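Take this structure first; my questions come after.
The full complex has more chains than appear here; those shown keep their coordinates.
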Amino acid sequence: MPNLYEGAGILTNVKLDHVSKYFDKVIGVENIDVEIRSGEFFTFLGPSGCGKTTTLRMIAGFYYPTSGRIFFGDQDVTYLPPNKRNIGMVFQNYALFPHLTVFENVAFGLQVRKKSKQEIREKVERALKMVHLDGYGNRRIDQLSGGQQQRVALARALVIEPQILLLDEPLSNLDAKLREETRVEIKRLQLELGITTIYVTHDQAEAMAMSDRIMVMKNGVVQQVGTPEEIYNRPNNQFVASFIGESNLLEGTVEEMDDRLVKVRISPELVLSGWKENAAPGVQLKKGEKTTVSIRPESIREASSSEQGEENVVRGQVTLSEFTGVSVNYLTRVGEHQLKSMFVNRGFRVYQRGEELTISIPKESVYFLG
Amino acid sequence: MYSTSNHSWTPSAMKRKTSITSSPYFVYVLVSPLFLVLLAYVIYPLFQTFIESAQIDGTFSLQNYLEFFSLKNTSNLEALWTSIYISILSVITCGIVGVGMAFLLERYEFPGRKILSVLVMVPMSLPPLIGVLSFEFLYGKSGIIPRAFQAWLGLNEVPFALSGITGVLVVHTFTMYTYFYMTASAAIKGLDPSLEEAAASLGASRFYIWRRVILPMLTPAMVASSLLVFMISMASYTAPLIFGVERTMTMQIYLSRTNGDLDMAATQSTILSIVSILFLLIMRWYQNIRNYQNMSKGISVHRTEVKSKVGKYVAMILSLIGVMILLLPILVLVLLSFSVDGSWTVEVLPTEYTLNHYIELFTDSRTWRPIANSFEMSMIATIGNILFGVAAAYAAVRLKFKGKTLLDVLIMIPWALPGTVVGINLIAAFSEPSVFSLNQVLVGTFWIIPLAYFVRHLPLVFRSTSAVLLQMDRSAEEAARSLGASWWYSFRRVVFPMAFSGILVGALLAFVQGIGEFVASILIYTSETVPISVEIFQRMYAFEFGTACAYGVLQILLILIVLFISQKVSGNNNITV
Amino acid sequence: GSTSKSDEKKKLVIYTGRDKNVVNTVISKFKQKYPDIEVEALTMGAQEILERVRGEKANPQADFWWGAPQTTLMTAAEEGLLESYKPGFADKIPANYKDAQHRWVGEMLLPEVIMYNSKALKKEEAPQDWDQLLDPKFKDKIVIRGVMQSGTMRMIYSSMIYRLGADQPQKGYEWLKKLDANTKEYTPNPTSLYLKLTRQEGTVSVWNLQDIMIQKELKKMPVDFIYPKSGAPILVDGVGIVKGAKNADAAKKFYEFLFEEQTASELSKKFYQIPTRTDLKKPDWLAGTELKPLNIDWAVMAKKEKEWMQYWDANIKNKGKK
């Protein structure tokens, strides 16, 4: 039998070849066709129920696709049993072994690989330390808090240093500090060992920060695959634009257009101009035609009084003011539209509901979605 | 790809492996041995029975069935109705007592709980032959309790006595509530405690929680035990006989056979199995409507809180009373084993006591042979049951394949048939060499009895294991696979320990049943393999009633030890105070 | 094949319906006489023997069938389960106690008599004849071994019908109906019959003479019998060689041994058996009792029994009181 476990050095790109999965009549995912490169950190992103877990489970071998094939490298693994795949997986529901202690849970995969007692002990302890659970080895799983259980699940998957790491919301129950640390740790491991990592998260910031590439899904269908910057700055469609980070999506008509600049009228009070090249792939802007403009809230600035009346500077009324610590978020009414904006908390004065606020929208932040 | 690795395998080697195990038909490869064995030991004899019933003078005819259902002589129909009626009532009473005891003993911690939770299983160790008699001694017209009341109230006649359907139900409840008790205990242990908490947080009272959450969640366990109880009640013989309910299916079969009406007997057996199968199908349908698998994220905390003091003592007293009542017939056996044969006549309690029965037993060098035989044969059968029953349960619950229902039916049938019929089928099947017996004549050898126990008690392990598997979150197994564990490794390290409570329950039931088995044993035992039940029968047959009782007490003691050890092994540590 | 090598012990497998003590006594004697034959005796009820022998027909495991009522033996013989063999002593047994083709031979006689609790009733108070059982003073004093399951009881009940005219069973049915009215309970097995009788749930029953004697003498139970004045149905309990027996030689030896004078009289003394052999002396304990049989044609009985008993079961049992 091939020793899959001595994986170091093996290139493992994961290819989903037109994969679909139906549950009876319910669509799990449909026609996913993507290749995840060896050693890549790849993220599945999408709203709840869009098929992330389903896809992950097919890669792990717990579901067989209804149609399509899955390859690891050249090998067709569509029907290969999970234990032959040399994967490590963190399950969304942890799937810990209730009858084993924390230590035994983490040690499980190493025992399967017939490591020596000594090695197991060392590795498990290192892994537990990594997730800040040193000293918890002898606890029963039901004596742990939710987050602690999640960390055990994580340690259990990481300790075996698999060739492919499948992480299904592995940090969802951890606090920001711990997430941060664990993220760094996962990333480090991934780079060090060249592990191909597939990551599911509901946290876009996390996805942005960690991923080499991101696949955005919706209702089982892939919307866009690309680097974080591509996805954030050049979304394929409205869904991606609004799903990844906040976005003001405004519909308007192209009023003027030259080689570089496009001017769009959104409403009588609101005209925005932006660079022509800032358009989603395939979007053809034409004078007089409808277009949708996307503006990130954080790109909006408070305008100084001197800017009043300049291009892309508008005045409105604050309808919601929300303090988040790092920033203050406003909803500002301009005509019939509500513009979201986010100002970083730098000790500026905080506008309250009802106050007037003048905002400026930089031209380079106006993006045309067609 | 993979060229950088330095090992010698090639993708094609992998492919070959893959093509077998990954094929959608692989599961059939897995389950076909199960079917094969069942075919040999169940279908084949049963089919012969059916052929016998549907053949008159070598031609196909449903004459026997017409006769069975004819309105001219309704005794068959009456018997069918009585059997069904008794069986359903038995399921209900056993369910109430069994689940009630499981609730008290699993959910409350009080001094002596551990002892009680062993004692509560003892009734299943009651030796069938003398066991039923002890009810007579206890509640019959001349029984201790009616006579005690008579003496106490100064009446001329006993105020009450157990007879008829009530009597049957009492005996059935007593001997079979353990199915419910044990499967329900295992299920309660495996129940996600956070479900109760969720219900309570939504405002549900204890009672409401039981009705809407716990009992429904126990469905797999209840279905399992209901099936076991229903079927064995259908096949029950002695209890109805003793309490004068003579118009039952088993009695009809017996009579047909003594009359030499073999084809009618076959017809009746077939109908009996059909009723049981129908019940099985209904229960399966009911069970499949819903999902019982634990869905919570992570592992829930077991509640460590002690309930109110009052509740604690009420629970203690209730379970104490329960256990006392359940132990009474056994205590009567003990009493009888110490009383002089024939001396106990009109008195409430025996008047003359003696150690002679025990002296007789312990001075006879052959006393231990039957005991050793029974333990050995039952142990072998139980090991087989565990191997086969757990595998079958796993296949039935976890694998996807066509013919699941069939598998289920096949496994359950031997339990649904009267023991005599099973014994006779086995004799018929194995008195000549056949493929299924590896070309051996099994009749007259040691192996025929373990085989009978195996076939007959397989449903116990199968049922109780599938009940826990249905409850168990399957993602733990997936986790094991994802960590590289082969199917077998993850089965061994994850599925088996997680399902252990259920498997143990089944194994214990099977083992104890094996030790007590009589009806089939008497037909197939050899002089080398006299089981304890046959030995007791022989003592009774020779009118050594006291010695028979002493023997029975010995058997109970040994079973008690087994139960106690198993209790220790299973480590009853889910409730900590 | 039967036993082959000479130095190997010969074997004999007996299925027996006799009580353990009888079996042990006889077999140990037999072994003294034939030390080279290894005897295996399996004890069970006559019905179970029939089932087993039936099931094993294709490959018989047993050699000798020791003990079953003649009706069962007749069934077995009809089904071809018994070997035809004429033992040496055959002539000493009256023709009505054996099969014409020698497939079975009666070993002992079981007169069916009235039994009573001797602690509760004096001998004079007990019913002296069958018809007295119907006397209202015995109402609810009679307990009867469950009829349908017991060969003995079926025989007794059929005899009662036969006695009153086999061609017009209605009379017999009437009689049995009255008996049913007086019967308090049918017990599921002999043990509980004795238990109920000694515990005075009832005081009168009908049963076979040998068992009553054993209970009375060996177990010191407070029971005794009354030999009905008009005569008793005398059941024949017999033996036979299983067809296809692997150790037919040994079985024949045992056959002969069982009927030897010495064996028979010992069994008679110790276990109150009444041998079928006419040439033996009447046992002491029977002194004063004349074994007056009811005049019964067993062939007719065998033919009718099923029908009568089914009728009884369906129409009489537990209906007498209404």
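We just call them A, B and C in the order they show up, numbering each chain from 1.
We take it that a contact is a pair of C-beta atoms (placed from the backbone, for glycine too) under 8 Å apart; a residue touches a chain by one contact, two chains touch by 3 or more.
Since the structure is predicted, the reported quantities are computational estimates derived from the model, not experimental observations.
K.L.:
One of each shown, but what's the true copy count per label in the complex?
P.N.:
Overall, the assembly in this file has the formula A x2, B x1, C x1.
We take it that only the chains that are shown with their structure count from here on.
K.L.:
Mapping chain-to-chain touches, which pattern fits: line, ring, star, complete or other?
P.N.:
It is a line, because the chains touch in a row without closing up.
K.L.:
Taking mean CA positions as centres, which chain lies farthest from chain A?
P.N.:
Centroid comparison gives C as the farthest chain from chain A.
K.L.:
In whole angstrom, how far does the Cα centroid of chain B sit from the Cα centroid of chain C?
P.N.:
36
K.L.:
Could you put a whole-Å number on the gap between the CA centroids of chain A and chain B?
P.N.:
The answer is 53 Å.
K.L.:
Could you please specify the touching residues of chain A with respect to chain B in the complex?
P.N.:
1-3, 5-6, 9-11, 60-62, 73-76, 78-83, 85-89, 91-99, 108-109, 112-113, 141-144, 146, 149-150, 156-157, 160, 166
K.L.:
Spell out the residues on chain B that touch chain C in their complex, using ranges where they run on.
P.N.:
73, 75, 133, 136-137, 140-142, 238, 241-242, 244, 246, 251, 254-255, 257-260, 341-342, 344-346, 420, 423-424, 427-428, 431-432, 441, 443-444, 522-527, 534, 537-543, 545
K.L.:
If we count contacts the way the header does, which residues on chain B are in touch with chain A in the complex?
P.N.:
Where chain B meets chain A, its residues are 1-2, 4-5, 7, 9, 11, 13-15, 18, 21-23, 295-302, 473, 475-476, 478-487, 489-490, 493-494, 497-498, 500.
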